[in-house]
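Apart from one protein chain that is not included, each protein chain of the complex appears where it belongs.
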Amino acid sequence: MIRLGPRQEGQSAPPRGRWPRAAAVLALAAVVLVLSGCTAEIAQPFSTIAPQNEKTEDIQNLYKITFWASLVVFIGVQVAIGYTALRFRRRNEDRPEQVHGSRKLEIAWTIIPAVILLVLFIPTAQTIFDHANDADRAAASDETFRVNVIGKQWWWEISYPDIPANPDDPEAGPIVTANEVFVPVGANVLFSLASNNVIHSFWVPQLSGKMDLIPGHDNKMQFVAEKPGEYWGECAEFCGASHAWMRFKVNVLPREEFDAWVAAWRTPPAFDANAETADVAEAPPAFGACIACHRVSGTNAQVAGQGIAQNPGYVDPATGEPVPGPGPNLTLMGCRDTIGAGILENTPENMETWLKRTDEVKEGVYMPNYYKQGLTDEQIAELVDYLESLRPADGCPGDDLLVGSEVAAPVIEAQDPNEDPGEDPQ
Amino acid sequence: MATAIELQPETAHGAGHDAHGGQGHADHPPTSTGLNSRKMLMWLFLTSDTMFFGTLIATYMSYRNRSIELGMPPYPNEIFDIPYTSVSAFVLLMSSLTMVLALSAVQRGDNRGLRIWIAATALLGAIFVGGQFFEFTTFAKEGLTLDSNIFGSSFYVLTGFHGAHVTIGIVWLLSLLVVSLRGGIPAEKAADVEIAGLYWHFVDIVWIVIFTLVYLIPYADGPEEAVEAAPEAFLRVLTLGDRLLTALPF
Partner (left out) sequence: MASIAHPGIHAPAIPREQAAPSGLWSWLTTVDHKRIAVLYGVTAFIFFLVGGLEALLIRVQLMRPENNVVDAQRYNELFTMHGTTMIFLVVMPLSVALFNLVVPLQIGARDVAFPRLNAFSYWTFLAGAAILNIPVLFALPEIFLSIAGTAWTNLFGAGLPDALQALGGRWPFPWFNGWPFARYVPDQGWYGYAPLTERFFSGREIDFWALGLQILGVASMAGAFNFIVTILNLRAPGMTMMRLPIFSWSTLITSILIIMAFPVITIALVFLSFDRLGGTMFYGAFNLVEGTLVTSGGDPRLWQHLFWIFGHPEVYILILPAFGLVSEIIPVFSRKPLFGYAVMVYAIAAIAFLGFGVWVHHMFTTGLGATPTAAFAAATMLIAIPTGVKILNWTATMWGGALTFTTPMLFAVGLVSQFVIGGLSGVMHAVVPVDTQQNDTYFVVAHFHYVLFGGSIFALLGALYFYWPKVFGKLLDERIGKIHFWLTFIGFNMTFFPMHFLGLAGMPRRYSTYGWESGWWFWNVISTLGALLIAASVLVFLLNVLRTAQSKQNVGANPWDAPTLEWAIPSPPPVYNFRIVPLVTHRDQLWHDKYDRIAESHGRPDDVADAIVEVDQLPERSRLGVAVAEAQAEEGNIHLPNPSFYPLLCGLGLFLLAFGILINNPHIQLGFLGIPIVSALGFLLLVISIYGWSFEPAG
């Protein structure tokens, strides 16, 4: 260890007592911990340094250049400081030579950093313009796979403007999902990012850098989905109470699986409580509370609005009460991996937890807790059955998807739905 | 000049400058720069105030054509009465002249002249503020309010902020008038009037800028033209370098 410890003249002796030694031991312990941490295999699904396509490879290369340049400068400066500190300790009363500066040296260390920065700036600008041009080209091309994203508090509405919900009925609008983006492998994906509430930021670290969703602006983000797999994304701009629980997934599927997913989305659910009364499948009666905000494609639950023009959910300034807006489209809900934008794994138990303790599981959520407002256990069980049944009979497309990167798929732990929900706020 | 002042108590260097200008006071040493500290303070405040108005004006400019672009009336080009506002702008400009005359009077020790010209300045200022008040009420009747559209918001906040400056200036001038009536302002305290004058002239100059940018420069004729002049125009200046940068070999 380098001893930068002070030595003093006169009144007080150099302190080499117990305390500095304890500090040294502590520091050593910290170093050991740090090193053991480095070697430990920790799955990091949001890692920014595990690029999975060309765009993130570009960023990674720039990062490497910057990192190594920084490391060299860092070591150089620290060695200079350390060496100076050790070598020029005060040893006697002599006054050191009174140097006031050196024009040559100062010019040198003005020019050298300038050169390093210029070297850094050239690839930086190059990559900025390359990525911008890629996005522009994608916007101009017909081959582009377009996805519209609307950030909500605290979930994502995903729609596919080029994939109609019903090919025979142009009025039915596009396919809409929530919190899961499905993309065929090899597609040049162009996201149109918008918000009608607060600012969010759309970020899939392994496929692209982040881009903000700003009300009034239509931001674009482009990347090529090169490898099949599931890639985790998250909101990166603070957006209120449950900012931490606004995660999503990009599922890059082989072409045939993607087509199977589109077909599955368009097929009405198998569960059909009242098949004979109408030509559309009907949701169970308890779902009546949900259809003001949620849609299930191919059923009578088609009331709730979708798209940018809808009330996003807000707090009434006059009363301070939340006013909910349309919620996630629940078509193929049984196939979703998570509930509540990444907060719970999608299992029947967790669905029950979600319905019974909504506001505790996800703070600030606009969805009312109807269990507290009077839905019975039986009605909740019926809803859980219904929601989990919203999946194709022959399994979910892409279920066997391998994770594209080296990172493990996150496992989201289950919670006991009947755990004491705490005191009733009413 | 041959006395060594070692061991002797020193002067009040540095203290008590905020009541006396320093200038013309024998008991205050000259400052390091030779400039009056209070005048310097006013200049610094005006630097700061330039940033205040700069922010307000930049915001107004970036929202200038927004309401036209969105088709949200009332529109600025329809509501402004430029001859009317030109007259009130002229009144405010004239008040700068009377302010100069007031300062010249106090520097001559002419307290009567000072009273007349300060009162005239305050009066002209009051006519301007009254005119602004009348203008605002007329606009409000025509449907332009603080929350009617983004033009209303940025217009009222900018011109209102300026009107508040003029109002504070009038109160200041009237306070000086009262001081002058109750015993007069001696010539060596002319800095008191001069500093108020600096403030007054600044507020006038700002109005010239606001009047030009808000009233005189024509607005977009319709939504298409307005889109061209969309906000963040100040950032668009940078896109002038677009060709240059894209022409580089990388």
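Each chain carries a letter (A and B) given by its place in the written order, and its residues are counted from 1.
Basically, contacts are C-beta pairs under 8 Å (C-beta built on N, C-alpha and C of every residue); 3 or more make two chains touch, one makes a residue touch a chain.
Here the structure is a predicted model, which is why all the values come from computation and not from measurement.
Participant: For the chain that got dropped from the picture, name the residues of chain B it touches.
Facilitator: Touch with the absent chain occurs at residues 1-20, 26-35, 37, 40-41, 44-45, 47-49, 51-52, 54-56, 59, 62-63, 66-67, 69-70, 72, 146-147, 149-151, 153-154, 157, 161, 175, 231-232, 235, 238-239, 241-242, 245.
Participant: Which parts of chain A are in contact with the chain that was left out?
Facilitator: These residues of chain A touch the chain that is not shown: 4-9, 12, 15, 17, 19-20, 23, 26-27, 30, 33-34, 37, 40, 42-49, 56, 58-59, 62-63, 66-67, 70, 73-74, 77-78, 80-81, 84-85, 88-92, 94-102, 105-106, 109-110, 113-114, 117, 120-121, 124-125, 127-129, 131-132, 153, 193, 196-199, 201, 203, 205, 208-212, 214-217, 219-220, 234-244, 309-312, 314-315, 317, 320, 323, 325, 342, 363-364, 410-413.
One rule holds for everything that comes next: only the chains that are shown with their structure count from here on.
Participant: Nearest whole angstrom, what separates the Cα centre of chain A from the Cα centre of chain B?
Facilitator: 48
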